[in-house]
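One protein chain is absent from this view; the other protein chains keep their places.
Up next is chain A:
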Amino acid sequence: MGDWMTVTDPESKNISQNTSETKMSPSSLYSQQVLCSSIPLSKNVHSFFSAFCTEQNIEQSISYLDQELTTFGFPSLYEESKGKETKRELNIVAVLNCMNELLILQRKNLLAQENVETQNLKLGSDMDHLQSCYAKLKEQLETSRREMIGLQERDRQLQCKNRNLHQLLKNEKDEVQKLQNIIASRATQYNHDMKRKEREYNKLKERLHQLVMNKKDKKIAMEVLNYVGRADGKRGSWRTGKTEARNEDEMYKILLNDYEYRQKQILMENAELKKVLQQMKKEMISLLSPQKQKPRERADDGTGTVLSDVEEDAGELNRESMWDLSCETVREQLTNSIRKQWRILKSHVEKLDNQVSKVHLEGFNDEDVISRQDHEQETEKLELEIQQCKEMIKTQQQLLQQQLATACDDDTTSLLRDCYLLEEKERLKEEWSLFKEQKKNFEKERRSFTEAAIRLGLERKAFEEERASWLKQQFLNMTTFDHQNSENVKLFSAFSGSSDRDNLTVHSRPQQKKPHSVSNGSPACTSKLTKSLPASPSTSDFCQTRSCVSEHSSINVLNISPEESKPNQVGRECTNPKWSVASRPGAQEGCYSGCSVTCTNSHVEKDD
């Protein structure tokens, strides 16, 4: 042991100096030093025990020890001399005290030594670990550096390749250009050659023509038994200027007919398209009119004016005569109004879309938050009750056991006990009934809880349906205006010219309001729904699963939103041990060194 000590001594010293976080009190340091210095001495004591004190030198050794002890601050071994002349006598008590103190000191030193050893061991393992970490990291660094170099090399190669390809592309392009030029030149040459050849050919042809035709070939002839009549029964007419003119006329007539036919077709197509356009316009107007009130009420400048424009346009353009006028101003007006309405419609639809999505989201959030809190409270309450019940059961059990234990006692005592028991029984009965009642209450509450869950599920479904129906209605409004709103539009167009527009609005209001109220109603409905159902069990189900997930995943999940953190804190307190358990493996996997450090720290703190 001593050998080992001497070997590891400087190292442990070093470590103690290096690890500043090991908070050592100065006294312990001192004791360590003392220990260190005392170790060789004790060794000497052991090895040269016989040499130190013999029969002869008792006095000297005592005085030496005395001297030594006094230098170390122990009381003197000798009795205090009354006179100088008297020989100082060994004070046995003092010696024993000293020895005891020395022994205590020794023990303390040994303990300290042990601590230091363990610490040393720990630090050594830490060191090893760190070194291995360091080596690993170094290796990693090396590999990544190599990788980087490899990548750089590849990058360079690719760039090189790219450059080559670019060059090739350029070459190819040049080649293509060259070839095109060659083709072009060849083409011109070919054409030239062809022309020359053709000219020669023409000359030959001409010559042949002269040779063949001008010879008055007797063979070229037609033999007919008798000439037949023309297919149309008419006689052939002479070619004159008149016929020429007539032919021209006819040609133009044919062309004109064709153009007329095409124009007719185009007109027909145009009419169809106009019809479609008109229909679309009607649809748009009918679709847009119900939400017209909204921007008016809001006194929104931009949309308001636009809408009024639209109204005017609608009034003008619904006059049938306008449709037959295909003059450019009307066309422009028409296209402009259509475009405007289309834009409004588009924005409206977008808005609706946004609203729908927002409502959807909000609804979810509201339900979520409320139900979560409620759920937490409810579970807490229930847990508390369970706890109470359990306690009660326990006490009852204890009482019963006591009863059983006391049942086999003396008769008198048993009689006495019986009285007590009766009393106890009565009390127990009472308690039992109370407990039963509580249990009943508890059951009732649980039932109501589940009922509420079912109810919320149903209500949610209803809400979904309502939403769907609302959307459908919206959609239907968009498409099947004809049935609903055609009269409305007609009224509208009829009245738009006159001054009493208010009349019209009054007329059309009930119909217009319908979809509007629906659109307004649905969010209100949802809010009511959420309020009326504080328990909101169906979403609480969702919440449960979610909380489960959060339990399993990590603590961080719970700190996402401030509203969520509040109810969760309660939960966290009770489930804290679970989390710590759950989080540990991850931490162990993730940060090896960090964990070990914290471990050592905790140990050190314990030591202190």
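Just so it is clear, a residue touches a chain if its C-beta (ideal position, glycine included) is under 8 Å from a C-beta of that chain, and two chains touch if they have at least 3 such contacts; residues count from 1.
Definition applied: contacts and distances are computed from a predicted model.
*Asks:* Out of "TTC8 protein", "WD repeat containing, antisense to TP73", "Very-long-chain enoyl-CoA reductase" or "Exoribonuclease phosphorolytic domain-containing protein", flag the one the UniProt entry gives for the chain missing from this complex.
*Replies:* The record for the missing subunit names the protein "WD repeat containing, antisense to TP73".
*Asks:* Specify the residue from the set A:213, A:273 or A:434 that touches the hidden chain.
*Replies:* Looking across A:213, A:273 or A:434, the contact with the absent chain belongs to A:213.
*Asks:* Of A:68, A:153, A:248 or A:332, which one is in contact with the hidden chain?
*Replies:* A:248
*Asks:* Among A:180, A:335, A:433 or A:469, which one is in touch with the chain left out?
*Replies:* A:180
*Asks:* Under the stated touch rule, tell me which residues of chain A contact the chain that is not displayed.
*Replies:* Where chain A meets the chain not shown: residues 180, 183, 187, 191, 194-195, 198-199, 202, 205, 208-209, 212-213, 217-232, 236-237, 239, 243-244, 247-248, 250-252, 254-255, 258.
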